[in-house]
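Shown next, in structure tokens, is the structure this report addresses.
Just one protein chain is left out here, and the rest sit where they should.
Going by the order they are written in, the chains are A, B and C; count residues from 1 in each one.
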Amino acid sequence: MREFRHRRRVQFYETDLVGIVHFSWYFRYMEEAEHALWRASGLSIADPESPVGFPRVAATCDYQAPLRFEDEVDVVVRIEAINKRSIKYACTIVRGETTVATGTMTSACIDKASGAPFTAVAIPEDIVRKLTA
Amino acid sequence: MREFRHRRRVQFYETDLVGIVHFSWYFRYMEEAEHALWRASGLSIADPESPVGFPRVAATCDYQAPLRFEDEVDVVVRIEAINKRSIKYACTIVRGETTVATGTMTSACIDKASGAPFTAVAIPEDIVRKLTA
Amino acid sequence: MREFRHRRRVQFYETDLVGIVHFSWYFRYMEEAEHALWRASGLSIADPESPVGFPRVAATCDYQAPLRFEDEVDVVVRIEAINKRSIKYACTIVRGETTVATGTMTSACIDKASGAPFTAVAIPEDIVRKLTA
Partner (left out) sequence: MREFRHRRRVQFYETDLVGIVHFSWYFRYMEEAEHALWRASGLSIADPESPVGFPRVAATCDYQAPLRFEDEVDVVVRIEAINKRSIKYACTIVRGETTVATGTMTSACIDKASGAPFTAVAIPEDIVRKLTA
């Protein structure tokens, strides 16, 4: 399964009054890595031409060490499972040798035209093939 | 155990290109409710006078329905457990009769003076008493 | 011209490592007040049925005093001018007697169907009437 390493630096506006990155940002870091993995696979998670979209159905994060302004981190995202109608990612955020956090994100494949509630559909074969190449 | 209901409206900048609230925002909604619960208990989560702080050690969210601009939601936060050195919250986000999401947040009680890595310490009795009153 | 007073509390995730609200948030505070003014006028800035939208063409803010976690502020938004194809707002953010910031936002009225670049069009009369009632 595909894995992707996304490097980024902690920005000022991501810190909070404690002087560390706010916990909500870790989910955005993980998503940045996911979308970079898609680009590296020749895909866009939000292709206007595509009939499907990938909203979240679950997300988790365990925090092991704080991050501070200007830290450089690697966000490693790995596709843990591609099911018929969903994808699960496992992520690790590291700063040098230190594991900062581990997390997961699960997205359903939905028919964009379905409105609310969304209708889950099979992930298109082209996407499966590129994500698993 | 204490429970608190926090009402808020979805803001424009919380939506993404799909037209729904970005998944990272649900964690901020849950945190808003947590801090409102603390205020309702006569406390501030970030009291400058206090020797302790409460960084996250874990957070999870399961998404059941999308939220859109100007939706009004209730974020119900409940203290699920107060352990010696940590607090776990269970949250439910509802829009009218619809359950939109459920989530959890766990925070450690740390000695603010400890720098990194943080040192977990016992939650002060005054805080335990007020949160469980 | 219409004026609207929007009250809100500073949230934890809006603060930065200096312990004050990050300057980018003031623009979101002003926008919240703008959208509340629209609602109070019987309108939504993002009505899916409407053929027009209102992207920003300019925004300014002057910062007079810092804001801290849990401060309660009033964001007063006033329509300074409704031109044929644009609206300009003047805002003041106050905490009690203290003026915290003043700012402006200007939005163009565009044809949603126009794609990029957007085409500016006349503000629909219904909107002008309700905003100036």
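By definition in this document, a residue touches a chain if its C-beta (ideal position, glycine included) is under 8 Å from a C-beta of that chain, and two chains touch if they have at least 3 such contacts.
Note that this is a predicted model, so its numbers are computed, not measured.
Interchain touches from the omitted chain, evaluated on the whole complex, reach A, B, C. Taking the whole complex into account, chain C touches the unshown chain at residues 17-18, 20, 23-25, 27-28, 31, 46, 53, 55-63, 65-66, 68, 116-118. Touching residues on chain A toward the chain that is not drawn are 11-13, 28, 31-32, 35, 39, 44-46, 69-70. Residue-level contact of chain B with the missing chain is found at 12-13, 15-17, 19-20, 22, 24, 68-69.
Note that in this section only the chains that are shown with their structure count from here on.
Note on chain A versus chain C: their Cα superposition corresponds to a rotation of 180 degrees, in steps of 5.
The highest number of C-beta contact pairs joins the chains A-B. Centre-to-centre spacing of chain B and chain C amounts to 28 Å, using the average Cα coordinate of each chain.
Residue positions 12-13, 69 of chain C are each in touch with at least two other chains.
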